[in-house]
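What you see is the complex with one protein chain gone and the rest in place.
Take a look at chain A:
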Amino acid sequence: MNMLESSVNQAAGAAAGAKPYLQIVDVVKKFGDNTVVDHINLNIARNEIFALLGSSGCGKSTLLRMLAGMETPSSGRIILDGEDITHLAPYERPINMMFQSYALFPHMSVAQNIAFGLKQDGLPRGEIAERVERMLELVQMKKYASRKPFQLSGGQQQRVALARSLAKRPKLLLLDEPLGALDKKLRQQTQLELVNMIEQVGVTCIMVTHDQEEAMTMAGRIGIMSDGQLLQVASPGEIYERPNCRFTAEFIGETNLFGGHVVEDEPDYVRIQSAELPRPVHIGHGITGTLGMPVWLSLRPERVGVSRQQPVGDGNWAAGTVHDIAYLGGFSIFHVRLPTGKVVKASVPATRWREEAAPTWDEPVFVSWADNDAVVLTQ
């Protein structure tokens, strides 16, 4: 399972580009005794949109700030396009960052904000004006060129900040919680818009977020961070369907977790016994592990079926009673309590209940799942 996982990860990395554009090599950052970024290795391909996802305080911003040069790594190297930039000052790096607070210059107009970086490069006036114009067009802020930042709404400020960080045509664009300051509705609208703009300019981009929906929508690959460590790097679908550890499984989406151990270990299948389930779970593929090894099973709610008839087969089902139902329109979440006391969540589409009425509270039901629906987690 683990080997399968890592080979898939490498395949995804290789597919995105043969030679990595950005290499983060064994980077560590300590503040005093506190290790905030812990031996991170990561390769990013050219023109990739990569998202770092993790809970608050896990070190995402710190990693990003090391890429921008605002912090110096305690050890490790950062290589961009073949050049070691680990000890380059922020103003010498071909990298631009969009700050969480946007950090627009309050005393400058929108156009002056965008032109700032270009002026630092000493570009001729004509070219600056032309590029500012193009950036304003890109983010659709032409009308507002002479306004000051405080005269703009949150969404408009966000677009100016983006234009400002794209104006210098950086080799790498860093976005720290790019939509964090916007309200939920505007955020969803802006997600795809932002991706479109980034793809239009064709820039390699690393973004940081703690919103999994944002990461899944915008990024081609996601890195899950916890406690300064990178736990899994994969495509959004991969991360969701094949998490490689408990943290990822629980962090991304909802899941049912069962602790257990391997009781049968064959090349083409395994059985896992859990104290929380009445009978061993059958998994339709082999895993790299040994007999008796403790593992976790992750079972997504939408993979769990609910029925009144007893399912056939000897593994993958359990009897229980409906403990709670959360009606969410298109589908409902059934909380089914097993005799062991474990509550299993099942997300059932409304269309499931065409022929028969949906079960109600305290009704005895069966939950079941297919051979390969449960994911075995060894860490």
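Keep this in mind: contacts are C-beta pairs under 8 Å (C-beta built on N, C-alpha and C of every residue); 3 or more make two chains touch, one makes a residue touch a chain; residues count from 1.
To be clear about the criterion, contacts and distances are computed from a predicted model.
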Matching the hidden chain's UniProt record against "Spermidine/putrescine ABC transporter permease", "(2Fe-2S)-binding protein", "Acetolactate synthase small subunit" or "Phenolic acid decarboxylase" returns "Spermidine/putrescine ABC transporter permease"
Which of A:75, A:151 or A:189 touches the missing chain? It is A:151
Considering the complete complex, of A:62, A:96, A:226 or A:332, the missing chain is touched by A:96
The listed residue (A:20, A:117 or A:223) that touches the chain absent from the view is A:117
Chain A positions in touch with the non-displayed chain are 68-70, 89-91, 95-97, 99-101, 103-107, 116-117, 120-121, 147-148, 150-153, 156, 164-165, 168
